[in-house]
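One protein chain omitted, others in place.
As written, the chains take the letters A and B, and residue 1 is the first residue of each chain.
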């Protein structure tokens, strides 16, 4: 288990970094100043986890007690501020890290949900909340309609990952395998969905 | 009392259903996809109660521990997705359910507020928060100015209902009568206000 924990932790920071970069890039596009970029980097990276922890209410808000999250975000924003043109050229790397973030955030949120006395579907919702809420707040603060409501479908990937997680848990599969399988599924579905422009049904 | 509790519970689910439908309809108008509709249905239906519970901090967030709320919302959104044209034709029924929701949400929030050690006006604000916050978040996520800030006046109906509740409580009237009277007042004032286009004073 310890091995899995370390890997999750590394992927968590990778995701936090990528989310903070995405917030800072959005700030750049809107011509925000440095404070705006830091603020947007923060809410994008920690918004989902913060909402989850405030709703669950059983554990403290995670980033308040882990100074490494703070530094990861500050470095990500400064990095974006300095090397934006270069970062934008490496779209694929950015997308890779972002998708890692979505996958691991979903699993972490789902696990925190399962740690409390709530029904499985609500725990899955906690996973999705962790993964999507930061981006939604980012878009609202930029005065845009959240991208995930009409274009991106990664919430569906998170949902599938959550269901796979619960299914394997029900089958008594060992935790490391569950985590790897569920996270990989989210990663693959999100990547394919963007590659092949999958979309959810819309209202007629 | 048990009778009253059951009736409140039924009205609560009616309101939750109506609020979720209103969220899904807003999503439809903005051409969101199915995830956007589910998300908007959820925040509209549970946004007010969630804000209230997170602020009061003494009880867990209600919908996390009652799976029936989850199913009510999911059914409401799917229902809206499938039968939107029909639903839109039944504006009056929708308005009826929505007003039921506003009335009962106010009472529930007010009661939760009174259960904590806070002053009466703050408890009334908890009632209003429960009734209005979901719609406000819905409008913000749709990138619109909240309707309730410039057109609808149902917050005033909730305020009146809250004051009536506290007045009767002060007079030692039995709880069931208080609840029915206060909820009915909100229902009537809201209905009349829309019918006769009452509006609050605006800035000159």
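Please note the rule applied: a residue touches a chain if its C-beta (ideal position, glycine included) is under 8 Å from a C-beta of that chain, and two chains touch if they have at least 3 such contacts.
Computed from a predicted structure; not experimentally measured.
The chain not shown here is touched by just one of A:7, A:116, A:140 or A:194, and that residue is A:140. When you scan A:39, A:97 or A:187 for touch with the missing chain, the hit is A:39. The chain omitted from view is touched by exactly one of B:82, B:118 or B:192, namely B:118. Mapped onto chain A, the footprint of the missing chain covers residues 27-28, 30-37, 39-40, 50, 54, 57, 60-61, 63-65, 67, 70, 81, 84, 140-143. Touching residues on chain B toward the chain that is not drawn are 54-57, 116-119, 121-122, 125, 132, 136, 140, 143-146, 148-150, 153, 155-156, 199-204.
Just so it is clear, only the chains that are shown with their structure count from here on.
Distance between chain centres (mean CA atoms), chain A to chain B: 30 Å.
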